[in-house]
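Just one protein chain is left out here, and the rest sit where they should.
A and B label the chains in the order they appear, each numbered from 1.
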Amino acid sequence: MFWKSTYNEFIKIAAKPRSYIGLGAITLLVAIILFAMRMDGQSYLSFITGSFEQTISFHGNVLNGNLMAFIVLQLLIIHIPLLIALVTGDLVSGEAASGSIRMLCTKPVSRTQLLLSKFVAGSVYTLIILVWFGVMALGFGKLLFGTGDLMVLNSQGLFILKDGDVMWRFFSGLSVSYLALVTIATLSITLSCFTDNSIGPIVTTMAIIILFTIIGTLDVSVFEPIKPFLFTTHMAAWRSFFEDPLPLLSIYRSIVVLVVHILALLAIALYKFNKKDILS
Amino acid sequence: MPEKIIEIKHLSKLFGKIRAVDDTSFDVYKSDVFGFLGPNGAGKSTTIRAMLSLITPTSGEIKLFGKELRTNRSFILSQIGCIVEKPDFYTYLSAEKNLEIFARISGSTVTRSRIHEMIEFVGLKGREKDKVGSFSHGMKHRLGIAQALLHDPELIILDEPTTGLDPKGIIDIRNLILQLKNERNKTIVLSSHILSEIELIANRMVILNKGKSVAQGSVAELLNQQLLVVTFQVDQLGKAIQLINQKFPGITAGLSGNDMLELSITHEIIPKINRFLLENAINVFGIEAKRKLEDYFLKLIGN
Partner (left out) sequence: MRSLTTVMRLSVLILLIVSGIPIKAQKTPGQQLHGVYLRLMKVKDYTVDAEIRADIPLIRILPVNATIYFKQPDKFKVESKSIAIMPRQGFSDLARIIKDTTSYTAVYTGKETIGKSQALIISLIPIVDTGDLILAKFWIDETQALVLKSQLTTRSIGTMMIEYFYTSQVAVGLPDKMIFTVDVKKFKVPKAMATEIQNGDNTPKGKVKESKKGTVAIIFKNYRINQGLKDSFFKN
């Protein structure tokens, strides 16, 4: 019954027009960024390498598809949560608002199975969004700019990674990003169990992300103890895969924090959904 | 003794401090068409939602098909088809797709041909590919019934099934329910705030008011009592009351809610009272007779 319910959820997500907003937005945004870099990428690059270029010069295909994908990832990964929450925040509350939750909950599917099937469907949707994002950034990036070594800028300077050493890093980074986005999806689904309107969970999810991001970046000692436990702190964990050596401990910590968040939020959602009186 | 399909024992539900259902008990037997009657806010929907595990009772016991609902939810719900309030579908999906979704999780194998059979049964043939968002209220109601019957359930629960329907729609639903009872021997529970609706279809009923069960039993017995509540519209109300109380000691004359003479009498006494009033120079402008229960229910609604 669980897989039948999950299949139903896939059908519903695929049929909703709002599910395609995320895909469309990503297509448009990535296209715009790639176009802008095509037109004036050298200026952007000069901003990064400017202080070095008085003494040294960089040769080879610097402005390549790998760099484009990295830039796109860096610029857009913070905006993708909204596109995810737009769909996943509606999975429970949207049905409550429309009344179809009533019909669903009178079927011989347990509420636990129902919610888990929504979670699975939401996670798959998140995966589709991320895969499309990766295809647009990497695929179209390489199509337009060719391939080459990746120049990464972090607080310790420029790090130039060989072309052959880049793809697995992107794949691993995106995998950890996927965990972060599933955390967002789970948060919005959980909030969705507490209300009967769609907008509330979406807006609240974004508000929480913004609040936690601010706390995470404020240089205030009172917030230091909690920063490592905020899921937003680990949303940038994908960048760790572009370090050498890999900060494995840091990566594992991020994975654990994100997984714990997912499980905890799911537990809250299951409790609430099971106890909830369906009055709408 | 027919099999008990539903057993409700001392069911109570609190929403904060509000007692939506207050220690209600009743039984529904196999092949019953059972009526839930009560004014708005009486607790009918709450009771039905509790039976369908949409809400958790504060206390009490609910058994369906001889099994506890709490521990046998999946089995019980697989035997029930229902419409709770209005049927809300996925408006962005077609009628057919909506039925497929609910069929898939109905607990039975529902074939495509069965789906089409139900679509035809409820008179929506030709509209199955249309999005439900384009359906009228009546069409959605019919689709709701199709959804409820897809898996051929033993028990059908309909909460206010005629709400928002035009007169033809009401008749269609009524005929459908009778068809289900007579031809398919289904057990049907339906709730309404319209007595005449219950009276026409149900064989047993319970009346709820403020969460409590105030009357229950066979419809025929409850509504066929000898005593009627008769109101006389007269011009000298005080004199009429005094004279009747004097002349007819077994009858208590009183004031109705709309300042008319009200008597609780049998059918045969009506012309006698009418003659008596006229002989005493009290003009009678109108006479209305209701069954006692009907009157009681109408007062409930009026209050």
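Quick notes
Here is the rule we use: a contact is a pair of C-beta atoms (placed from the backbone, for glycine too) under 8 Å apart; a residue touches a chain by one contact, two chains touch by 3 or more.
Here the structure is a predicted model, which is why all the values come from computation and not from measurement.
The missing chain, though absent from the view, touches A when the full complex is examined.
Of the options A:Val30, A:Ile80, A:Ile129 or A:Met151, the residue whose C-beta touches the omitted chain is A:Met151. Residues of chain A that touch the chain left out of the display are 47-48, 50-62, 74, 148-149, 151, 153-160, 162-163, 233-234, 236-237, 239-240, 243-245, 247-250, 253-254.
What we mean here is this: only the chains that are shown with their structure count from here on.
Chain geometry summary: the mean Cα position of chain A and that of chain B are 51 Å apart.
By the touch rule above, chain B contacts chain A in their complex via residues 15, 49, 52-56, 73-78, 80, 82, 84-93, 97, 101-102, 104-107, 147.
Taken together, the chain A residues at the contact with chain B in this complex read 1, 4-5, 7-8, 11-12, 15-17, 98-100, 102-110, 275, 277-279.
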